[in-house]
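Of the protein chains in this complex, one is absent; all others appear in place.
The chains carry the letters A, B and C, assigned in the order they are written, with residues numbered from 1 in each.
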Amino acid sequence: MATLVILIVFALFLTAIWTGGYDKQLLNRFRSHWLWDWITTVDHKKIGILYLIGGAFFFIIGGIEALLIRIQLLVPNNDFMVGDTFNELLSMHGTTMIFFVAMPLLFALMNVAVPLQIGARDVAFPFLNSLGFWLFLAGGILMNLSWIFGNAPDAGWTNYVPIASNEFSPGTGIDYYVLGLQISGIGTTMGGINFLVTIINMRAPGMSLLRMPMFTWTSFVASSLILFGFPPLTAGLFLVMFERLFGANFFDVAMGGNPVIWQHLFWIFGHPEVYIVILPAFGVMSDVISNFSKKRLFGYTSMVFATILIGFLGFMVWAHHMFTVGMGPVANSIFAVATMAIAVPTGIKVFNWLFTMWGGKIRFTTAMLWAVGFIPTFVMGGVTGVMLASPPADYQYHDSYFVVAHFHYVLIGGTVFGIFAGLYYWWPKMFGHKLGETLGKWHFGLFFIGFHLTFFIQHFIGLYGMPRRHFTYQPEDGLTTLNQISTVGAFFMAAGTIVWLINIIKSARSAIPAGNDPWDGRTLEWAISSPAPEYNFAQLPQVRSLDAFWFEKMEGNKKMIPAEPLGPIHMPSSTHWPFIMTIGFFISGLGFVFRSLEVGVLGLILVFLTMFIRSFEQDHGYHIELDEIEKTEKGANA
Amino acid sequence: MSAQVEHKGTQAHLPPHPEKATMESRNKVLGFWFLIGAETVLFACLFGTYLALKDSTMGGPSTEELYQIPMVALATFILLTSSLTSVLGVLGIHRNNIKQVKLWFWVTVVLGAAFLGLEIYEFFEYVHEGHTFTSSAFGSAFYTLVGTHGSHVLFGITWIFCLLIQLSRRGLNMETAPKLYVASLYWHFVDVVWVFIFTVVYLMGKVG
Amino acid sequence: MSRGKHLGRLLFVFSMIALLMAGCEEPAKSVLDPQGSTGEEQLTLIKISIYIMAFVFAVVMVIFIYVLIRYRQKPGDDSIPEQVEGSTKLELLWTVIPIILLAILAVPTVATTFSLAEKPSEEEEALTVKVTAHQYWWEFEYEDYGFKTAQELHIPKDKKVYLKLTSRDVIHSFWVPALGGKTDLNPGQTNTMTIDAKKVGTYEGRCAELCGAGHALMNFEVVVDEEQKFDQWVAQRQEPSSQPQTAAQERGEEVFSQNCMSCHAIDGAELERKGNKAPNLTGFGERDKIAGVLENNDENLEKWLKHPDKVKPGSYMPSFDFLNEKDMKSLKAYLQSLE
């Protein structure tokens, strides 16, 4: 019956669209609304801001989940949130923070900075870029709907089977995980391909590969990791979906399946994922440290090769997450040695950062504080990483709070610090005004202290025998004080985040224009006005060196030398199809979650229909005419 | 705002390599190669899963009892031939010969459909013998791998079919030519995957 | 601004004090205080890696702090520093030194990985125990002696114990921090692990792989005794005293066979059916804990019997709230009499 109703509604919609029998005035009202502008945008800078808003939203949700976890662990045998509820919290916290916070916030920075840094007018696939964002948002919303419908995923962010199979996790919780990740994963893959092609094909004249800023390089390597890392996840999620929805038997031992296959698939993706979220942060750090030390990056070439090497080795080490599975000493040893090898290029990077600052003139802006705070924090996370690489020692650390401490040092101390550094650094380029420096320093201070309070302690909690994902501990375990300190630290971090939000609002209210080049920048994005005009560069710049803009400034030029005469600029037109297609995916996801094959298929039909329409659409964009460009450029320089 | 850009691409101006002529088409081709790279890993994971589970037949028919080599050989030759015909279509693009393009891509679609028909027939046979998607881990892994390939074939013929419609409506121009080129890349990739399926699934299944 | 700085310093001091305080508590089970050779070997490796890594961290910090102090921009100094490209010598230095340090770590790592995976030799006369994990309890089967027990793993001191680990349902992980690291228990697969204990005592064990709602309370104990005492324990397990002595206990056995038998078993008792879905309760009266979490006394036993789900979320044991007071009392008396 329900299916019939849906079919009829669907058919009505289709007839309305085809026959034009819909309310044209209403549609026009929609179109003139400012939201429509954002929904249909294909401008990479606007998409970057959308990613920022989406990521920040989920950051708050994931943060609240983290606080609830820490409150539960405040006292032994607490009964605030136990059992399945606690498992839901930790699963959603992990999944949200990785997929819906770290990834989109990095995509925000990449979208804003990469095309500007390589002197491009646009990304290679504006349509896919927009689609990628909407799919991320749809995936995130779909997964978080599980809180409202009362059955969230509860098998950890790793979603190990058989705990995630129908038998041991009945209901729809895991389905939200599977479909939410599948949808946002498709978007992420598209984003990755987009950045790869952009960086390879769309660089300004003279911008050779070895003149690209470090952030562009790390984004490039991270995008290739996305390209090869997400398919195993896609494959794995398909297997889980088939098993949960259609009765397949990949993991059910009774039917000849093998649950370890999921672990391999997950970690073949999962380990590159770690580098996907850390490498762009490395890039931000490289740019920020070099900029605020007034020096070029020390050992640029070795930095580039270290990045590539980290990316490549990142695929050879996934099984170090599985030392205790029982793969045998041979496999364990191979993966242990491969893992240790990654420490070498990472070490190269750390020392290069230190020696970039050596002999420089360091300015402690907020962005630089994040970068400076990042170095000791990340080194801490790195050295515990090497310790974890040794299988016999890992038998003790594995799945204990020691591991929790380690990966938070890397993911917060590396990725989140990097994201904040990047946001403070590029904020003027995104919005035309800086984030407040005083509040910024409070934000950094509270967050930094809170972070170390929370997680330094957790190394010891782990060594004293507390496994991760335990909702409680016993009074006689002697872990009470340690856990309490950790909880207090979490609240410091929350306070820091609140200061950040206040800072955003306050600086937007006063909106003091920051000027084109507020930080005495080195790379191309600082050569154009803030915020960047929609066509980015009125004339494509001629790049003559690494740190192209700095080079021109040292030559005594105030601007980049243009590589082409001023002329009309071709732009892609806005399109609503990515949004419509995403709605199709969303309907399909929701349908499969509720085990309604019809709705699921219907959503997919909408997706393919949109693809079909898009394929037949003839849209060649539009040109921005010369006088308009001149007007904009004049306004920006006035 | 500014005026819409008019599309002026006509057959007469088609450059010898339309797939490399504009930034747009170069992006398209490069991006598509990346997608192929990603799909390679996706299929590799399904192959790995199949290999790990192929002996878990749970009393159902084993690979050796099940597979019918003559039918697989026929399917293989059909698909290999379609790969050749699609490349002949691409040569047509390079010669700016719309008739040749149409002919060879139509042949490709027909061959693809024939392959798909054979595969569906094969699946029916297997289900008949008690080898189903849910009968064992082997069944699940087999149908997932071969079925994913089959769905790629289906997508491929639909895609090329749509492009053929566009071709007859708009002619061979800077818009349709790169699309066809990319579609033929996709078709070759589907063929490459099949080369591994007949080797790893069917032939190795017979060796045991 | 200056007030802000002041507050910042205060925060810093506070956090440092907190970190120091953290060291004061005495942990009950610790990786850093191993009581068996497996744990010791692992600790050796942990120590080697900590020393190497502490060295690396110290070097980074020294350079880091020096740079931050020495090279901050002085007010009024607008000069442009020299734009150094790099230094092949330095870069080689921090490529080669880490490689050497890692090699130093890699050799004992590989050696220990292989030595820990070895099966105990014939001469060592290891005790073999089959460990089966269930949501959320542990079953220990002494194959050589032909009996099963649950929640408490008894082993003799100074003797290798060869564990064969598997799971009945989902993936669990066997962890006794004081005796050695984890090994996963996978359904349909048997992993092995060798441990021993050099000191008599009771060591806490935990499940270390998320296994469902009751994961945090899937605890167990390893009880280490002198060999002689262990043999006594084995003898008693083989000839358990499960016969009711008093009238209350007799009634208790009746209640047990009516309500508990489909899942639980008691060796040596004259009961008709013996369940194997839930822990074997032979010798229950001698156990330290109920369900691995509550101290074993009358009050807690009643709490557990009435609301197992409140004690251990997700527990499959149904509530026995419906038993009348007398039956409950006799059931408890019977259970506590099992030795």
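Rule of thumb we're sticking to: a contact is a pair of C-beta atoms (placed from the backbone, for glycine too) under 8 Å apart; a residue touches a chain by one contact, two chains touch by 3 or more.
Operating definition for what follows: contacts and distances are computed from a predicted model.
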Among "Cytochrome C oxidase subunit IV", "Alkylation response protein AidB-like acyl-CoA dehydrogenase", "Cysteine desulfurase IscS" or "NADH-quinone oxidoreductase subunit H", the UniProt name of the subunit that does not appear here: "Cytochrome C oxidase subunit IV"
Chain not shown, its touching partners among those shown: A, B
Selected residue (touches chain absent from view) among A:F86, A:F195 or A:F228: A:F228
Residue of A:V161, A:V260, A:A367 or A:I449 touching the missing chain in the full complex: A:V260
Residue, one of B:A21, B:A114 or B:L154, that touches the chain absent here: B:A21
Of B:M58, B:L88 or B:V127, the one touching the omitted chain in the full complex: B:L88
Residues of chain A in contact with the chain not shown: 196, 200, 224, 227-228, 232, 258, 260-261, 264-265, 268, 315-316, 319, 327, 331, 570, 620
For chain B, residues in touch with the removed chain: 5, 7-9, 13, 15-17, 20-24, 30, 33-34, 36-38, 40-41, 43-45, 47-49, 51-53, 69, 73, 76-77, 80-81, 83-84, 86-88, 90-91, 94-95, 174, 185, 188-189, 191-192, 195-196, 198-200, 203-204, 206-207
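In this text, only the chains that are shown with their structure count from here on.
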Graph class of chain-chain contacts, one of line, ring, star, complete, other: line
Whole-Å gap separating chain B and chain C, where each centre is the average of the chain's CA atoms: 52
Centre-to-centre distance between chain B and chain A (centres being mean Cα positions), rounded to whole Å: 32
Shared-contact residues (touching 2 or more other chains) in chain B: none
Where chain C touches two or more other chains, by residue: none
Residues of chain B defined as touching chain A within the complex: 1-7, 23, 26-27, 30-31, 34-35, 37-39, 41-42, 45-46, 48-49, 52-53, 56-58, 133-134, 136-141, 144, 162-163, 166, 175, 179
Complex interface listing, chain C residues touching chain A: 1, 4, 8, 11-12, 15, 18-19, 21-32, 39, 41-43, 45-46, 49-50, 52-54, 56-57, 60-61, 63-64, 67-68, 71-73, 77, 79-87, 90-91, 94-95, 98-99, 102, 105-106, 109-110, 112-114, 116-117, 135, 169-171, 173, 175, 177-178, 180-184, 186-189, 191, 204, 206-217, 293, 313-314
Touching residues (chain side chain A, partner chain C) in the complex: 82-84, 86-87, 155-156, 160, 162-163, 168, 253, 258-260, 293-296, 298-302, 324-326, 328-329, 332-333, 336-337, 340-341, 343-344, 347-348, 350-352, 354-355, 357-364, 372, 375-376, 379-380, 383-384, 386-387, 389-400, 438, 441-442, 445-446, 449, 452-453, 456-457, 460, 462-465, 467-474, 476-482, 485, 488-489, 554
